[in-house]
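Reading through the structure tokens given below for one structure.
Other chains of the complex are left out, but the ones given are in their true place.
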Amino acid sequence: MLAAYAAAQSENDPLSGLVVGDRPAPEPPAGWSVLNVRAAGLNHHDVWSLRGVGLAADRLPMILGCDAAGTDADGNEVIAHSVIPSAGWRGDETFDPRRTLLSELHQGAMAEQVVVPTANLVPKPAGMSWETAACLSTAWLTAYRMLFTNSGVQPGGTVLVQGAGGGVATALVQLGHAAGLRMWATSRDPSRADRALRIGADRVLASGERLPERVDAVMETVGAATWSHSVNALKPGGSIVIAGATSGYDPRKGELNKIFFKQLRVIGSTMGTRDELARLAGFVQAAGIEPVIDSVLPLEQARVGFARMLDGDVFGKVVFTLS
Amino acid sequence: MLAAYAAAQSENDPLSGLVVGDRPAPEPPAGWSVLNVRAAGLNHHDVWSLRGVGLAADRLPMILGCDAAGTDADGNEVIAHSVIPSAGWRGDETFDPRRTLLSELHQGAMAEQVVVPTANLVPKPAGMSWETAACLSTAWLTAYRMLFTNSGVQPGGTVLVQGAGGGVATALVQLGHAAGLRMWATSRDPSRADRALRIGADRVLASGERLPERVDAVMETVGAATWSHSVNALKPGGSIVIAGATSGYDPRKGELNKIFFKQLRVIGSTMGTRDELARLAGFVQAAGIEPVIDSVLPLEQARVGFARMLDGDVFGKVVFTLS
Amino acid sequence: MLAAYAAAQSENDPLSGLVVGDRPAPEPPAGWSVLNVRAAGLNHHDVWSLRGVGLAADRLPMILGCDAAGTDADGNEVIAHSVIPSAGWRGDETFDPRRTLLSELHQGAMAEQVVVPTANLVPKPAGMSWETAACLSTAWLTAYRMLFTNSGVQPGGTVLVQGAGGGVATALVQLGHAAGLRMWATSRDPSRADRALRIGADRVLASGERLPERVDAVMETVGAATWSHSVNALKPGGSIVIAGATSGYDPRKGELNKIFFKQLRVIGSTMGTRDELARLAGFVQAAGIEPVIDSVLPLEQARVGFARMLDGDVFGKVVFTLS
């Protein structure tokens, strides 16, 4: 079957290991199901896999892709949840230290077929497009859990999103706006600021700019570079929900004094549960949210999509389709 | 000053005790402020006061009204929070067993001026009309706390509202819809069902009708008549948030077995905090919610508004204005 | 192998269907493990199975028993968690509507061997006796979840336990006392009251007796007969945690008005998770709690233990041992 896969890894030239070509169709073990993929989303995770980060070389060749939507063997339209818990795990699967994502241990979603645990299939809401459905399982799910499970913010509250450009940040602005949160974002780049306003941000600030008032929660994916700004942005009792740190893990100032004196909360957040994905899908459909999509390409042209992401100028998701 | 007040009480003829006439302007004690009222909302609470329920006769004459918006002495546009904690209360004021609402112990809001603890004044969002601002402090605040503090439902979740006609139920549908919840409502009355759909309900069911699927939470203000339906409507772990019981307090079947076996939660909810009111106001403004208003009348015609409510055919709030 | 099993069912003569005799040793499916049982606890659940409640006749013969401790194939000393989720369940297993307990679908614990999902084996703390370990998986786990997951009470708070005699109630008093909660209990029977005081109750009241002050939480397993007393016992914001209703499911007065006006919480609770069982075991060992044991009998004499429970005079657990 056709698939986009990592045949080799290179830190400096990740595209060199990408092959769009034939791979054997997967066989589902007991308790797993085949998904006939109609659309698959691209994430930075896929580029990291090609660079050799998070994917051991002895697992190659590995089909890439964490996001997929399609039909199961009975023709049901479904979305695949990418987080696969280890055998016998009990409770919230995102706390399982041995969990994996599709394309880490099991073959990924950029293929005609992918197999996943049957419990990882979530109904696609009626009327949702395949492209939208293929956006939800990674960045959007991460954003959903950050805002609605972890931030503690109620409608009418104010949320600051650090770094308006990234995929999670874009999803945060769209989701928060649709849920009645006042969404502020920071950006170093005027064109990104403008985009953020168009998709629902109530206000965009320059990086490090003093806020007009303190906020209830900050969504962090930037890390070291914005840490002090995030801490100072919060009301007493406010939360920083952190799901990434693209600028580094070790802020120059840790600000522990402000964290304890203002009784702030720093909440780590990674991906989301199967049930959160199901609610996210329902929310996106009911609220009429249209995830920002940068480009839709047939899977045969996956290399074009990867190249766009490497060039760094995508706004929204890159989606690959199969017919 | 002009005020609408209870001069006497009558269980069967509540309007007989209502006077719209002159009352002395209030003097604010230390820590309290004068609100120059621009609009005041009518609630069933005001009719109960005229019937002699919840208001002791020895407190007459009592200016009625729990909902008010207007300007403080410095001209700031504010909304009055109606819940007044007892001296020295610590923590969430709605748990104070000696709390009162405006018009219960202290003179109420249907007057040219009302005095409230300064901490009970919440900024009116810029651009919000006086009529909207005067809707929020009672039924809408109750609905906000039910949905966003007590239900535990996340965007994309499904909520059933029992009894689509009432003031709290109307607010629940409008608020939940704007926050990305799937709102279902029950109604015995086709015209009310139609209204509910127009303000954001995703589906309206006849009373007691079997649901197409189980829901995450039920909002109860009907009580005995709908109790079994509410219990049966829930998924395992679901919540009934209850803020009233207009059909009675003692259901024929308590359903305790289903409550423990399905691990349901029954959460009592009454009014809301000052901070919840501030967030509600921000949410209503940011999301562009327009509370359903039945009629707007000058305070001089308050009797007309009370009569409409007694006739039972109001849909949305009755608001009295002062200029 | 030797086992105590239900060969037939009788509502009026449950012992008539109990056989202590030979049954085939179980074969563990993939992902399941054999437990060589050293001790198994008796619960009312086992008697209900013999009466035909909760166990379909077409599943007979069924080995009884939800509580077991013993060694796995590698000789590790373990306790079996009795709640078995359905395939593919995600999240807290007690919310799975298709969960079963040992002896409901899969053969139970009163046997030389029982097979359970490997993930259901919890380490027995070093130094804990087999008899103690065999007490924990049902009534004690239920009590643990009620108090520590669901009540919201903090050390120094006061908890009322309705009905001091039962197995869950006994566990509640012992656990709460050891965790720094002030435990009050009600009892109709002076000898049971005395027992409750000996195991850690701070005060025992007659049924329906007015409390000296209101409490933070009530633990309910009695139901209809004590419901109004439970509601009236609570402070504003207090919780009734309910895990059973031996006196009936439908209280004469539902008390919905008090539930909403005092913002009470009624929290259904059933069994507990595997992780809660692990913490319970650690707590019992670390705090030196000695679960009240009524009698320890070799499994060969299981009929004697069942008869004691039917006679209604057990105080604490009946445990069957194997050597």
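By letter and in written order, the chains are A, B and C; residue numbering begins at 1 in each of them.
The rule is short, and it goes like this: a residue touches a chain if its C-beta (ideal position, glycine included) is under 8 Å from a C-beta of that chain, and two chains touch if they have at least 3 such contacts.
A quick note: this is a predicted structure, and the numbers were derived from the prediction, not measured.
For this complex of identical protein chains, the structure file gives a whole-complex count of 4 copies, while the figure shows 3.
To be clear about the criterion, only the chains that are shown with their structure count from here on.
Residue numbering at the chain A/chain B interface overlaps substantially, since over half of the positions present are found in both copies.
Overlaying the C-alpha trace of chain A on that of chain C calls for a turn of 180°, given as a multiple of 5.
Computed from the mean C-alpha positions, the centre of chain A lies at a distance of 42 Å from the centre of chain C. Centre-to-centre separation of chain A and chain B, using mean CA positions: 39 Å. Annotation for chain C: residues touching 2 or more other chains are 92.
Only residues 144, 148-149, 154-158, 175, 178-180, 182, 202, 276, 278-284, 286-287 of chain B touch chain A when the two sit together in their complex. On the side of chain C, the complex with chain B involves touching residues 92, 94-97, 223-224, 227, 236-237, 242-245, 248-270. Interface residues of chain C facing chain A in the complex, by the touch rule stated above, are 30-31, 85, 87-93, 117-119, 273-275.
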